[in-house]
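Every protein chain except one is present and positioned as in the full complex.
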Amino acid sequence: MSGILDVSGLTVRFDTPAGTVHAVNDVSYSLADGETLGVVGESGSGKSVHVLAMLGLIARPPGRIAGGSVTFGGRDLLTLSEAELRDVRGGQIGFVFQDPMTSLNPVLTVGRQIAEPVIRHRGLSPRQAWQRAAELLDLVGIADPERRLRQYPHQFSGGMRQRVMIAIAVACNPKLLIADEPTTALDVTVQAQILGLVRDLKARMGMSVIWITHDMGVVAGLADTVQVMYGGRIVERGPVRAIFKDPRNAYTWGLLRALPDHGQRVQRRLHQIEGQPPDLYAPPKGDPFAPRNPFATPRCFEQIPPLVPAAGAVPGHLVAAWYDLPRLLAQRGDAR
Amino acid sequence: MGGGTGNFLRALAASKGGLIGAVLLLAFVLLTAAAPLLPVPGPTQSNLRARLQPPTLSLTEIGAHPLGTDNIGRDMLSRILHGGQLTLAVGAAAVVLGGVVGVLLGIVAGYRGGMWDRVLMRLVDIQLAFPLMLLALIIAAALGPSVRNLIIVLALTSWTRYARIVRGQTLAVREREFVQSARAIAASPWRIMTRHILPNVMTPALVVATLELARVIILEAALSFLGLGVQPPWPSWGRMLAEGRTYMASAWWIAAFPGLAIMLTVLSVNLLGDWLRDYFDPKLK
Partner (left out) sequence: MIRFLLGRLGESALAVLGVVTIVFIVTRLLGDPAILMLPVGATPEQLASFRAELGIDRPLVVQYADFLWNAVRGDFGRSFQHNRPAIEVVAERMPATLELASSAIALGLLIGGGAGMIAAMNRGTALEVFVMLLALLGQATPVFWLGLMLILFFAVDLGWFPTGGAGTFWHLALPALTLATFTSASIARLLRSSVIDVLREDYVRTARAKGLLPRTVMVWHIARNALIPVATMVGILAGELLGGSVITETVFAWPGVGRVIIQAIEVKDFPVVQAGIMMIAVTFVSINFLVDLLYGVLDPRIRLR
């Protein structure tokens, strides 16, 4: 099958004085037109690095793409020249980054920063681009756009700056919006507003979205598909409902257990996954999660499990695990 | 040797700039300090038959002048070594004097706050509104040239930099527990400032002192060059340069070597100072 983005065998390494970091290992997936994909994982899972790498946004060196292909719009992004990649970035693929306080240039007006990609990719005159910037501010829900365009980032609140970042990202009607932990630095109310805004924009502009987060709760209300990453690999992937109802990887199960349970009045104590994140300098030969996994089998320590369709699950639900999680959970009497 | 000193030396040895600076500076200090013991003529001993001799590499010859001689036949190597003694001693004295004043005032401003702080920091601002070279010039001209006055002038241009950084450090240290508890047992302000705060501001003061030494050496040479510093016949690098000026077209070495000596000394001190700053606190930049 082929969607708007096809990632195949993507592998990213960082060559540092301390050794080679195995940041992304053999990642393959496909994103359909209009689909929203939630990529979930802790820091160091490769969830951010793999998208930055495919668009040439990691420093090279020390970063290096060691293999794979990424097809977007009929071309392999990994074989494009830097000049060709520049046409894709900001034009067909928009980015929103984590920290809105530091992601905007403090010395340029907000209007100028929104107009830049429009001038660059759409060839509009500065005057037309300014007009477009005003429309965009209005689109992302900032009142009095004409006045706000002339202001500087420090005159905006955190949530407002993230709206500006979103305006920049969608300025050229991209086919794909990549949001890298865009709500992590914001407080909960603002978080909800930004989520609502992106849902709304996606519906109006018909983009696909990759939403990168460490928070399972965020993807629940947003994503069509959830993809869980650990140690630079995809460990489970499937329709959002299937992942939440029927997790097959112990790490996914752990993340879900860490969620506060909204159904119960007395909130359960947040369950933390114990243990250290994997050593990316010297990855273990088996499943990288095995040392932290209470369900690990001897085979988990010996061999990396492949990502395959989960037995007896809905179509498109893939998992990388040597153990049968539902059976083990049933034995433990834990029904969640 | 404590673990701290061991770590410090290991880090120094691992750095390129810091190590080169430290070794060069140490070599300069030892060479100039040992100048009277070395087999060279006295710095003021002139030999009119050996005037304006060019530098030579034939060291086997008895009485050769490796760096040449000046217009009245004094040995350049000897003058540079003895001049370096004076330059380094004057520089060190000025840095210590400026440092003592600056550190004390900085601690008082930071610890006492209020009026003390406002007045002292205003004074610093005002002085920094005056190009240091000019300040040194006018004070040196008013005081008259002598080694003692030179040290005072150089120290006067230097105290503000210590005061600023030490004040900032004091503000931070003042709130730490050991100072708070000393206050709680009603220790006298003088005791708190000398026993508790002083040891904690010594590191940044040391970094400033190193960087100041480089600046003070150049300023001393400039003042001596203009005739407002060390007086003849004592050799000083700046003074020698001024004397060599007249003979520049025919005897380049008289002006060239003292300048080279200043440059290498300042370079080594700067290298060491930069490294010290980065080692102890990159924020001091």
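Should a chain be cited, it is by its letter among A and B, assigned in written order, with residues numbered from 1 in that chain.
Going forward, contacts are C-beta pairs under 8 Å (C-beta built on N, C-alpha and C of every residue); 3 or more make two chains touch, one makes a residue touch a chain.
Keep in mind it's a predicted model, so treat the numbers as computed, not measured.
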item	value
Touch criterion as defined above, residue of A:R64, A:R120 or A:R292 at the omitted chain	A:R120
Sole residue of B:I72, B:V147, B:A187 or B:A222 that reaches the chain not shown, by the stated touch rule	B:A222
Residue among B:A13, B:L30, B:V119 or B:I138 touching the omitted chain	B:I138
From B:F8, B:W116, B:W234 or B:W252, residue that would touch the chain that is not displayed	B:W252
Where the missing chain touches chain A, by residue	55, 57, 85-91, 95, 97, 99, 102-108, 116-117, 120-121, 152, 154-155, 165, 168
Residue ranges of chain B at the interface with the undisplayed chain	122, 125-135, 137-139, 141-143, 214, 218, 221-222, 225-228, 238, 241, 244-245, 248-249, 252, 255-256, 258-259, 262-264, 266-267, 270-271, 285
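Assume only the chains that are shown with their structure count from here on.
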item	value
For chain A paired with chain B, centre-to-centre distance based on mean C-alpha positions, whole Å	56
